[in-house]
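Complex shown without one protein chain; remaining protein chains in place.
Let's turn to chain A:
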């Protein structure tokens, strides 16, 4: 469903140009759980932003669900982000002074879902991430783990095909991180494609495929042995 060919991204600031991605070629199928690793500055976030249609590549091809992103207008990209992709950020990015419920409703507002349906679906999503009792709390009244779970509820509420998570556990303690990972695994089991950036080996180990970046290039792309083993030998 995601097909990337010779994709490059070059940032130009004044006279200096930084090549954040260099001829990246990659294919991700529906239902995969991809962990992305690599040192700081290796281009992971840049890659995620382009996959998430938040940013456009400098050159190269990106085809999402048989559609070439290059030819889409900004508004069409907004639509893709709204109904095909869910974002989870390291810093949560919830709207301040806005209840968990309203935060989760927001993507549906843009999708023009009726107020009644919005509410019931948002409540369902919050319930699903285990926050059925925190719906009317504002972000500043929630713990980091709770905030991230609200953000996940928001990302999945429009039933996207892909969830992109850029270091979702980066700001969380081990236990909250584990809870968040459990949610992603559950989502993946339901058929949602998950792409997750992380610095932590044992987080990446929980995915089915690990892609490693260095200096804007993919240096390794392999199936996760442990996951593969678990799969072939469920006992």
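The rule is short, and it goes like this: a contact is a pair of C-beta atoms (placed from the backbone, for glycine too) under 8 Å apart; a residue touches a chain by one contact, two chains touch by 3 or more; residues count from 1.
As a convention for this text, contacts and distances are computed from a predicted model.
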Chain left out of the displayed complex - its UniProt protein name, from "Nitrogenase protein alpha chain", "FtsX-like permease family protein", "PadR family transcriptional regulator" or "Aspartyl/glutamyl-tRNA(Asn/Gln) amidotransferase subunit B": "FtsX-like permease family protein"
Among A:55, A:205 or A:221, the residue in touch with the chain that has been omitted: A:55
Touch list for chain A against the chain that is not drawn: 49, 52, 54-55, 74-75, 78-79, 81-83, 87, 89, 93-98, 106-107, 109-112, 154-155, 158
